[in-house]
Structure formats: C-alpha cells, structure tokens
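In this view, the complex is presented without one of its protein chains, the others remaining in place.
Per-chain numbering from 1; labels A, B and C assigned in written order.
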Amino acid sequence: MRGLTFDIAHMLAGSLVLVSFMQLYQDRLYALLNIFALHASVLAASVAWQAFIQDAPHLYLTAVIALGFKAIIIPVALHRIIVRLGIHREIETVVGIGPTMLLGMGLVALSMVVMLRVTAEADPLAREDLAFALSVILLGLLMMVTRRNAVSQVVGFMSLENGLVLAATGAKGMPLVVEISVAFSVLIAFIVIGIFLFRIRERFDTVDVQALDHFRGERR
Amino acid sequence: MVIYALYGVGALVALSPIAVALGASLRVSRIVYVASLIVTLLLSAIALRCLFGHSSLLGVTLPLGLPWLGAHFRIDALSAFFLAVINLGGAAASLFALGYGEHEHSPQRVLPFYPAYLAGMNLVVLADDAFSFLASWEVMSLSSWALVIAHHQDRENLRAGYVYLLMAGFGTLALLLAFGLLAGAHGGYAFEVMRASHPSAGLAALVLVLALVGAGSKAGVVPLHAWLPLAHPAAPSHVSALMSGVMTKVAVYGFVRIVFDLLGPPAWWWSMLVLAIGGITAVMGVLYALMQHDLKRLLAYHTVENIGIIFIGLGLALAFKAYGMEFAAALALTAGLLHVFNHSVFKSLLFFGAGAVLNATGECDMEHLGGLIHRMPQTAFVFLVGCVAISALPPLNGFVSEWLTFQAILLSPQLSSWGLKLLVPAVGALLALSAALAAACFVKAFGVSFLGRPRTPAAANAHETDGQSLAAMFFLAALCLVAGILPGVFIDALAPVSKALVGVGMPHQGSIDWLTIVPVADSRSSYNGLLVFVFVVLSSSVAAFAIHRLASDKLRRGPAWDCGYPDARPETQYSASSFAQPIRRVYGTLIFRAREIGEMPPPGATSPAKLVVELRDLIWDVAYAPIAVGVGYAAEKLNSLQFLTIRQYLSLVFSALVLLLLVLAVWP
Amino acid sequence: MALIRDFAFQGAQMLLVLLLAPLLTGFVRKVKARLLRRQGPPLLQPYRDLIRLTRKEVVLAESASWLFRVIPYIVFAGTWVAASLVPTFRGGLLFSWSADLIAIIALLGSARFFLALAGLDVGTSFGGIGSSREVMIASLAEPAMLMVVFTLALVAGSTQLSTMATYMLSSDVGLRVSLGLALFALIMVAIAENARIPIDNPATHLELTMVHEAMVLEYSGRHLALIDLSSELKLLLYISVIGCLFVPWGMAMPPPSPQGVAIGVGSYAVKLAVGGVLLAVFETSIAKMRVFRVPAFLGAALMLGLLATLLLFVSRSL
Partner (left out) sequence: MTFDALVGVLLVPAIAAAMLAALPGYRLAARLNMLAALLTFVVALSLFFVKPKAGSYLLVDDLNKIFIVLTTFVGFTTSVFSASYISHEIEIGRLTPATVRFYHAMYQTLMFAMNLALVANNIGLMWVAIELATLTTVLMVGIYRTHEALEAAWKYFILGSVGIALALFGTILVYMAARPVVGEGLDAMIWTMLVQHAARFDPALLNVAFVFLLLGYGTKVGLAPLHAWLPDAHAEGPTPISAVLSGLLLNVALYALLRFKMLLALTPAAIAPGPLMVTMGLISCVFAAFMLYRRRDIKRMFAYSSIEHMGIIVFAFGMGGPLANFAGLLHMTMHSLTKSAIFFAVGHVAQVKGTQRIADIGGLTVTNPVLGWGLVLGVIAIAGLPPLGIFMSEFLVVSSTFARQPWLAIALALGILIALGGLFLRLNTIAFGEPRGPTAPAHASYVPMFAHLAIVFVVGIYMPPALVTGFQNVAKLLG
C-alpha cells in the first residue's frame, strides 16, 4: 500500500509539472485558460490525495477551494474579462515556444538537483513533492517572464501559487492557516487585478503591459 | 586647561543658532564678529599658555560621540601650537570682518556658519580620538562649504562648492580608512590606544599613504589641489583668509598628528614620498599662481606652493627621524611648523588686502585694477609687507622659515640612503626655484594691481578701506616683522612640539647674544634678522640724509619720459598676463601647453589685433576629467535600468533566483 | 679694545666697498675701451657722474607714487649691507655672522624685488618690459646661485662666508670637479645678475634689448645716482665673493697683523683688477644674445650647479 500511495502522489505531482509545460506550450488565450483550469483541478486532485493519505480532513477543504476558485471561477472570470475588454486572442511571446520549453526542462532539472540534496530522513514523499512544487513555481515564473500579455501573466502567477499550495500540502501537518492565507491572497490578488483591469479599461484600450509601461516613470 | 578651551568652543557653537535666531542685520553681524573676536583671543591666550609649558596634559572625556568611547579632548604641545595659529588667524579675521562684513549683501548666509567654522577647526586640534577628530573635521568642511556657496547666485561658486564638498568627502573617507586601520577590528578609536598599537610595516605604509591623501587633499597637495583655487576665492574674503591661512594648516596638523605621533617609527622611504610630493607641489603651485590674473585665485594657488614648502620640511624631518638624527629632525620639523605659522600670518594679511580691494573697487581681476597705491595707501603698504614676507625676502618672517629649511637640506648628506642623497638636492633646487618664482609672482601681484595707472574707472575711484580692516591688517603686518626680526622667540616656542614628536628640540635660541639664531653650530650658519633690519634702515636713512643735506633735494613733477613716447594711455601699461609672458614662455609651454594665438586684422580693417593665450590645466585633464566622464558614463548606462518593462524586471528577479539556486546546487 | 678694532675694520670694509665700486666700473669701462682701441672715459668718470647726478633736481613722473621715491634708498641700502658683509681683504668680520651667504643672496633678492616694482610704478610699457624680463632672469639665476651655495656649503660644512674662506684656505680642499662646476655656474650667474653682455648691455638704450635700463628708465637725479651706485656695488660684490670663495689667498685672517692686513688689501686690489680685466675681455669678445636665449643660458647654469651638488653627494657617500 505504501508504494502505491507514494506512486499516486508522485504521479499527480508530476502531472502537475506536465500541465505547467502544456501551459507554456499554448499560444491562444482561451486554450491557456482551459489548461489553467486543468492545472488547478490536477492540483485539487493531488491535494485531495494528500488529504487521504495524511488523513488530514482539512486538506479536503483546500482541495475544494482549489477546485472551486482556480479551476472554475477564475478561468470563467478571465474569459469574461477577455470578452469585455476585447483583448485579442493570441499570446505574444518574447522567446519562442521551443526555447521556452528547453528553459523549462533546465529549471525542472535544477529544482530536482537542489531538492534532492535534502537529507533523506525528511520523508521521501515530501522531498518529491517539494521538488515538483519548486519546478511548478519556477515554470510559473518562467511563464510570467516570457509572456507579454497581461492575462497570461496573471495565469502564470496563479500556477505559481498552485505550486505553493502543492508544497504546502506536501508539508505534512502544516496548519490550516497557510492554505487559508494562500486562498486569501489569491482572492485579494484577483480582486485587485480585477479593479486594475477595469481602471485600466477606463484609461487604456488594452491591458498589454507594454502599453502600461509606455510612460515608465521618468519618460515624460 | 582643555576644559576652558572647550568652553570657548561651546560659546562659538552657541553663536550660530543665536545668529540664526536674531536674523540678519548690521547689529547682529557686529555681535557675531565681536563675540568671535573675544572668544578667539581667549582661546589663543589659552593656547599660548599651554605652549609655554603651563599645560597639564590631562585630557577630558565628554559623554558625547561614540557612546562606549566618549569624546576625548586633550591639549599637548602640538595641538597647543596649532590652536594658537588657528585662533590668531580667527581673531584677525573676526576683526577684519567687523568692517568688511558690513558690505556683505547676504549676511544671513555667512553669520551662522562663521562661528561654527571656527569651532570646527578648534575641535579638530583638540580632539583626542578618531571619531571626534573626523566629526569635527567634517563639520569644518561642511561649514566652510556653506560659506563658499554663500553667494550662490553665481553658478561658478556653486560649482566650486560642489567640487570642494566632493574632495572633502573623499579626504575624509581616506582618513576614515586610515583610522580604521589604526584602530583595528575591535575599534580602539582613542588616540592613546592607537599610539600603543604598532601596526606592521605594510599596514603602516598604507596608513601613511591614506593620511597623505586624506590630509593632503584638504591641504591642497598637488594633484589633489584642484578644489582649492576654486573654493577659496569664492568665499567672502575673511573666510578665504581663514580657509587659506588656517584651514590648510589644520590639514597639516592632521598629517603631523597621524604620521609623527600615532604611527610610530617611520621607514626611510616614506620621506621620499613626502619630499617628492612637497617639491612638486611647491613649484606647480607657484607656476599656477603666476598664470592667474584674478587676485584671490592667485593667492589661493600660492597657498598650494607654501603647503609644498611645509611638506618639504616635514619630509626632511621624517627622513632624519627614520635615521635617528634627532637634532636634524628637530631643525626640519621646526622649519616646517614655523612656516605653518608664518604662512598663516601673511596669507591672511594678503587675503584681507584682496578683500579690501574687492570692497573698494568691486574687482578682483588685476587687469581691471592698477594705481591703487594712490587711492588706498595704507592698504597698499600692508599688502606690500605681505608680498615681501611671502616672497621669502629678509628681514621679514617668510625668509626665516625658508632659511631654516635650507639649513636642514644642507644637513642631508649625512643621510645614508642613496635615494635620499639624490632626491634631497633636487628638492632643494625645486625649493629655490619656487622661492624665486614666488618673488616674481608677487612683483606681478602688487605691481599690476597697486602700482602703475588705474586701468578702469572703478580702480580710479577706489577709496581707502575702513578702520577695523586696516587694524587687522596692520596687526598681521606687525606680526610679520616681529617674527622676521626676532625668530628666536618663535623657534623656542616650537621646541616643546619637536621634543614631543622627534625627541629633542632645537638648541635654545633665546640665550644667544645679539638675538641671533644659530640652528646647528656657530661656525656653521647663523642669521640675525634684527641686525640686518637695523643695518638696512640705518644705511638707507644715512644715505637719504646725506644726499638731501649735501646735494640737492629739489623735485619736479613732469610727464613720464618713457623713451619719449608722449601721453601713453593706461592701456599701454604692462598687464598681468603680459607681465607673466616671459615666464610663461619659459615654463608654461611644457606644463600648461600654453599657446599664444595672435590675430592680426587684415590690412585696412579697423578691428584691433587680438592676442589670445590658451592655458590647459593638464592635471585636471588627466586626473579629474576622466573620473567625471567615467561616473557620467556609468550613470548613463545604468540609467537604462529605470526604463525596463515589468516583464523585464520580473526576469531580473527570475534570473537572480535561478542564479542563487545554481549556487546552492554547486554548493559543496 | 678688540671689539673697537673689529668695529673699525667693519667700518673700513663698508667704506672701502662704497669707494671702490665706481672705480671698478670705471676700470672695466676703460679696459673695454682700450680693447676696442678707443680712448675711453677717464677712470674716475663714474664718480663724476654720481656727483653730477646727485646735484641735479629730480624729475618725477606724475603717476609715480611714494614707493617710487623710497625704492632707490632701499635698493642702495640692501646692496650696500650685502656688500659690506662679504669678506674682502680680511676674514672674520665683526658682523659676518649676522647674515650668511644665503641671507646675502636674499638681500640682493629684496633689492631686485623693489627695483622690479619701481619698473611697474610709473605705469609705462618699457618699465613693464624691464621688470618682467628681470624677474624671469632672476627666477633662473637665484636657484642657480643657491645651487652653487649648496655645493660650497657642503664642501666647507658651513654657509658662513668667513668660515668658508678659512676652509678654502686650508689645505684639505684639494681639487674637486664640483668646485670647478660651481665656479663656472657662479660666473654665469654673476654675468646675468650684473646685467652684463651677453645677457644685457649696460651701455645700450636701444629699447627692445634693455632689461635693467628699462626698469630704471624713469629715474633721474639723485635717485638714478643711487641706483647706479648700487649696481656698481653689486658688481664689486660678486667679484669679491668669487675672490673670497675661490681665490681666498692673501686674505688676512684674525688675529690681524698690520702686514697681514696690508697683504690682504693688496691681494684684494689685484683680485678686483684681474676680475675686471677678465670681464672686459669676455664682454668685448662676445655678442649680446636674444632675451629668450637667456633661459637656456641660465638653465645651463642651474644644471651645472645641481650637477655639482649631486656629484658632491655621490663623492661624499663613497
């Protein structure tokens, strides 16, 4: 049974990394949102599995939060925003998809190397999870860096937070305060972003960060 | 004793807020200057008392500054001497300012800082630990900076103040590092702790270099002098006098304190460094001065020259000390310190004179002056005294200290190091050269601005300056004469200082008959200013009497002969730059890349012919301009980081993260 | 008693230099004239000139200041005092210790300083030319002179003229390269300082070549007399310095015996005569150089002096 639980957790976490790669691969906003929803649900699954094997019921709550918020509400809301603001649908990338994927590979390798140096008596499950979580975080960050489009940057940020949740749940017995704070922060973050998008709507025709950066402080 | 001195300083410090509170008016300026005059006089009395042996070397420690250390203050012979120099200069300046300050058009930018400036300089020489020393040092710089930019509407003054502040900060940091070395990792910032700790040879050498850079940048040692001729003239004249005559001496004090007192036994090659720099500074300074036509700037450059002379004396003292020749060391050190005093006297005098001229004519440019001796005879007289003194001519005081320096140089063959054997004569030649050039320089300064015929209406309508200013100038002139004809007294006063620093003092001069001074031995060399003075006065008056009696004393005024050229206009007089032309031809082409471009109008054109003289300050071009350009370049390049997009900033964060993770990955 | 005698000697010395100076100048002129196969002025002509000048009234330029009138006396006094401190026929003068060689040079420096000021005082172009060139020459001549002094002082271990003379008399001097160099430099400096050909021409009044004369152009009457007298004194002084330092033989040393003094006076006269003849010959046999060749000339003197000193340091250390 021990082996199986481990394999499943491992499989779920790994698939989360895989989905992050899929996100990197996308070049259409809607597709990106769908993939993000998938990302969130995989996260929810892995959190639920963690809740089961750690028999820590409060983690189920986290799983539900993840599923509810990130897999459903946020993608839908972003859908709406895209429609409302009439953001054009394809994602402008800085680096081409291919190089980005390669970079991602490198990052995953890096996070493995860093994490596997951790002494083994911290239980292997945590180690694997942390390794995957770190790579998910780095991939999210990579996405924020290589995408010009505000929405995709937001998505990158979200997947980064998913990585955080994964790590938090991987941490055995971590108090609920953390998950709540994560959800809380995501909520606040989302609200603020929403406010900003609308304010920006008032002033700009696009939420393209380039346009936002147009004045850049002292270029007056 | 020291506690009274501190009271005095406290009084000065208290003056600044009072000046701010009372606001700017004639009455307030009188109050401030009278008060600082009184306090400085008291302080100089204290200093002299300490210098002539009645000082208890006990210091006081106030619960200020670094909490666990406290602020240590102490008066030993060295600080007593410099305290005297500072406060004599300060008293003279305050007296002068009583009259001069009335013409100040923005007193509210001068009055609050003037007492603070005096207080800062006093505190520097009183301080007995690194923190108080540096703090007072910076206060001194800062208040003088405020005084330099007192007339801030003139952009040149602002620039001068800016350069000055940067150089001051640079020097302070150098001193800070030097003290950091002396104090060690555990922070033994008190001076007695530093004396006790003996740094290794390499460390000591580093400290010496840092001290030379730090104190030298304040004293105006070439090539760190660039700020000096900008800042000193920019300030009001009594402050210029203080900066040139006194503050540079405080810098010299810093150097002496660190190198002779705190640093322990010197290595022989240190003196080579100091000597070389001193010689170069002396000659470069006077050559720069010769090229100027602004009176105050000329005087400022001349300060550089005298600082060089002082450093030559100090360098010789280091050399002799390194070889354990105490008496020679005492001679050289005394020569240097005596020149410190002399220069503070006549440089203040000359700056006062320049200030009086500035008040009377509104001009400091010699090309616009001339003939002032007719309109302001008394100022002309004291200025002449100052010129003779600074040109190291007997029987005034400038000659005595240079004579002593020469005597010290003549002792140098007994040094057993080859480097010094070859260097010292060369330095002697440089010293002689600078002395001769100084004479030329002041013939120019006095001759062009005071003699001849007025070149502008302003000069023609000049008026004699006020009583207080004249009083201050006559006081200093008298001091020049006294120190010139009775040098023995001053040499004996310096004996305790050299006893404290190199072990012995010069032989006691007061006991020698006829008030002669004999530095080493009777058969070797001796000088008697008094007799020379008496002889000159006697013989000249005898000659005058005889001729007027026995021959004619008739006199008729007529037009100038001038080889028969009729009524030449004042413009045909020699101007400052034309006076300097021969010397510029000789030295300038090499050092200043001096070029004379003559523009002849075509035949028939009525426009006048022009002669343009181009001078380049090579030191600025080589040492300073590149730094400014470099900083500007770096700033420009880095500035692009202000204009990135959010995504690019994120990628900065991202790459920092990846970098650190890589570091962890390869961490053993 | 001894003090009185010393006073007497000192006084005699002062008067002697004062009286001999014009004679020397006249002598040089005479020799020059003869070398040029001219009759030349009588030997005593300089005295006549001086007396005539003192009798004349002074014509003073309107723009001249009080300083202009004081300066001749200062210049004269400075030169005279300097000259009277140089041992001529007898060493160990009473007041010789009141100023050593460096101080004497500095005294001459002060005289020149004031003379240069006088050149600027009236505010004419020629005065300016004179003083500016004078200070340029001095700025090179004085260091050269000081280098010479260094050399001699290092040899003799003193800057006291009498002591130096005594040392030179003593046997342990020997023949030194640096002394030769120093002598050479000293002669060059002396020529320059006394405004002789090739540096300057005391006889000319062709404006653009004047240096010394241009400075004193505005002087007349007694003032001019004093100026001339002091330049004559200066010439005498330099010759006697050379004599006292390099050919001190015959100089009477204390305690003086009458015959010693007699020998001293005689030898001194001989030295002056020889010096004058040599000067005249040199001047007649050479042409005046352009003003801006002068720096090269004096720079050479400075280099010689420095070289002499360095050689001395090196030889000392061996």
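The rule we apply is simple: a contact is a pair of C-beta atoms (placed from the backbone, for glycine too) under 8 Å apart; a residue touches a chain by one contact, two chains touch by 3 or more.
Being a predicted model, the structure only gives us computed values, none of them experimental.
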Chains in view touching the one left out: A, B
Residue of A:L142, A:V155 or A:A168 in touch with the missing chain, whole complex considered: A:A168
Identified contact with the non-displayed chain, of B:A185, B:A201 or B:I597: B:A185
Candidate in contact with the missing chain, chosen from B:L41, B:L158, B:A458 or B:L515: B:L158
On chain A, residues whose C-beta touches the chain left out of the figure: 114-115, 117-119, 121-122, 126, 130, 133-134, 137, 141, 144, 153, 157, 160-161, 163-164, 167-168, 171-175, 177-178, 181-182, 184-185, 188-189, 192-193, 196, 199-200, 203, 212-218, 220
Touch list for chain B against the chain that is not drawn: 63-68, 130-131, 134-136, 138-139, 142, 149, 152-153, 155, 158, 161-162, 165-166, 169-170, 173, 176-177, 179-181, 183-185, 187, 189, 631-632, 634-636, 638-639, 641-642, 644, 646, 649-650, 652-653, 656-657, 660-661, 664, 667
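Operating definition for what follows: only the chains that are shown with their structure count from here on.
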Contact-richer chain pair (by C-beta pairs counted) among B-C and A-B: B-C
Chain centre separation in whole Å, for chain C relative to chain A (CA means): 100
Where chain B and chain C are represented by their mean Cα positions, the distance between them in whole Å: 35
Separation of chain A from chain B, taking each centre as the mean of its C-alpha atoms, in whole Å: 69
Residues of chain C touching chain B in the complex: 51, 54-67, 73-74, 76-78, 80-81, 95, 97-100, 102-103, 106-107, 109-110, 112-113, 116-117, 119-129, 131-133, 135-136, 138-143, 146-147, 150, 153-154, 157-160, 163, 205, 207, 217-218, 220-222, 225-226, 291-292, 295, 302, 305-306, 309-310, 312-314, 316-317
Touching residues (chain side chain A, partner chain B) in the complex: 94, 107, 110-111, 113-114, 117, 138, 141-142, 144-145, 147-148, 153, 209-210, 212-213, 216-219
Interface residues, chain B side, partner chain C - complex: 370-371, 373-374, 377, 380, 384, 388, 391-394, 399, 403, 406-407, 409-410, 413, 416, 418, 421-422, 424-426, 428-429, 432-433, 435-437, 439-440, 442-444, 446-448, 451-453, 514, 516, 522-528, 531-532, 535-537, 539-541, 543-544, 547, 550-563, 565, 568, 570, 572-574, 578-583, 585-586
